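Let me give you the structure first, and then I'll get to my questions.
One protein chain is absent from this view; the other protein chains keep their places.
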């Protein structure tokens, strides 16, 4: 079988497929002048090798499988998915290794398939990242249940004194309603800090990734743990989808009041070409253009809108507020090639990065991505 | 051919096979309270992505080959085997590149095939690591001779002023005796420090790898070189094996007396299922379960015991003593999937990490590993 790259199959359930992706970004931020925090005036134009991953996946005799994705785009290497899997029947899968906790719709959608270049700012702020853990998933046509126990990220796990752990669970129902799929679900996340790690920090870039400046930021909070609740709802029908998520993150601060931060988004999209939104396993999947450029067509084109908010101020923590209204045009010439053009208008209040001393201002962002994967 | 992943063959001696491995560890150390050196009380439970490797091997026309294994599990990348090989006849092989010096039985056994999760502590203490070098190997049915000249590890080689080099050689006879294979051998290692590197350090973790705490440790010794001698003996017969090694490391300290450290182990194992121990090329190989889970069986199960010792105190160096008695249960559902459960009782004397000021104490360790490779 060919899936961007060859999937080579052996007898008895063995298979092997190389994996890789390249995402190249450019963003032009037009912010106010006089930004604190070392940024250039207006931030300006920044380019980035957003992701370069190389890896492999395969299956083995006995319903065993693996996936190993290595991120090599920066100066240091890091592991994305690095898991051993076991299919315990048609509906149940067990996953051991470095993997995403089951935070919600956009977090569980692969970064190759998202409607905008980046997930909404709450995803970055509430520290969506892979952790080493043992997890299981049940999925049938209507129901998806996912859960696991996790220790830490691989970047901190080598520190003997880092002893945090967390539990994560997610439930989604996906019944057919009104000619489409209704997606209703929620997730819960409970994490205890331990050992030497007794701080938490929540912050987010404005809209896209090339800048490292975070306008809103709680700073390091003395913390012994956190609890997150999330609700997600959507409706996907052929060329159209709408989805919304909201998350509440409560930070436990010993001897101080516990702030609850909130963030979320409302997003909607439409295929301008005669193509279908891909939805499976309670997340978006790969859109396969009906008439790709290899068939003399123009490929698939999708137009998406999003409003997102993030509120990092509560119980004496003054991290600021950020909202973005965004527009995303996605062109998929073939199933494994994508170009994004994104526009976002972001406004912040009580931001920690000020413009001439004022924490309330707005900025506009134009961004583009070229993406290939195999 | 399929060897965990496809080995693709071309005409004229060309071949290519992707390679990879994932090893995920969890260990629960129950040490004494009041440990110095920054560890938590009793050390506690620690998880680790022990190894994530990705790479390739292949052959070329003209009896040439290569292997390239990249370790990507931590935040920095490092090379494992990175060698160019040449088969000069059926019995002689020349290897150029980053490779293991020929230290002994357990060091030359791939970490995929070891009977315990980790080699004995002397292997870590006497700095078993790959070095850049030119080596050759002769092997027939009875005799294996290996030797090479090495410069330095890749992590220090980029430092202009690091100019150490070493010679290593190993000889093993493997005659058939009493219905099994008698393994008798020894190795010698001579190393000169040079340039800016004029210190040596010997230390080891207790039993398994997740913690970074070394209870016994010589500290940095002003040194211009080292000499190691090693003896190894074993007997392997069908489902049973026994093996023992002992090493003596003499450190040359200009103007001071030269300490000799010693460490070793006695190990024995038995296949609980009707499977065979795999032995080839003077080391353990891959055990292939007769009835894997893909064939409706339970796979292969092996039970191993080990006593190991390490003595880092001599000639005024007070590095401490460590002994461990260990038990290892290895379950191989298929030939490329392994689960380890290890228990070890470790006792130290004159350790540099003290418990409430006392350098003599013991700790118990339960550890598990999940491992897949291709």
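Chains: A and B, in written order; residue numbering restarts at 1 for each.
Here is the rule we go by: a contact is a pair of C-beta atoms (placed from the backbone, for glycine too) under 8 Å apart; a residue touches a chain by one contact, two chains touch by 3 or more.
What you see is a predicted model, and the numbers here were worked out from it, not measured in a lab.
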Option from B:70, B:332 or B:370 whose C-beta touches the chain left out
B:70
Option from A:199, A:212, A:257 or A:360 whose C-beta touches the chain left out
A:212
Across A:110, A:161, A:197 or A:370, the one contacting the chain not displayed is A:370
Hey, which chain B residues sit against the chain that's not shown?
8, 10-14, 16, 18, 54-56, 58, 60-62, 64, 66, 68, 70, 72, 76-79, 82-84, 96-98, 132, 151-152, 154-155, 157-161, 163, 195
Quickly run down the residues of chain A that touch the omitted chain.
2, 4-6, 8, 18, 20, 22, 24, 38-40, 44-49, 52, 54, 72-77, 211-213, 292-294, 333-334, 336-337, 370, 372, 374
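Following the convention adopted for this analysis, only the chains that are shown with their structure count from here on.
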Copy-to-copy rotation for chain A and chain B - C-alpha atoms, rounded to a multiple of 5°:
120
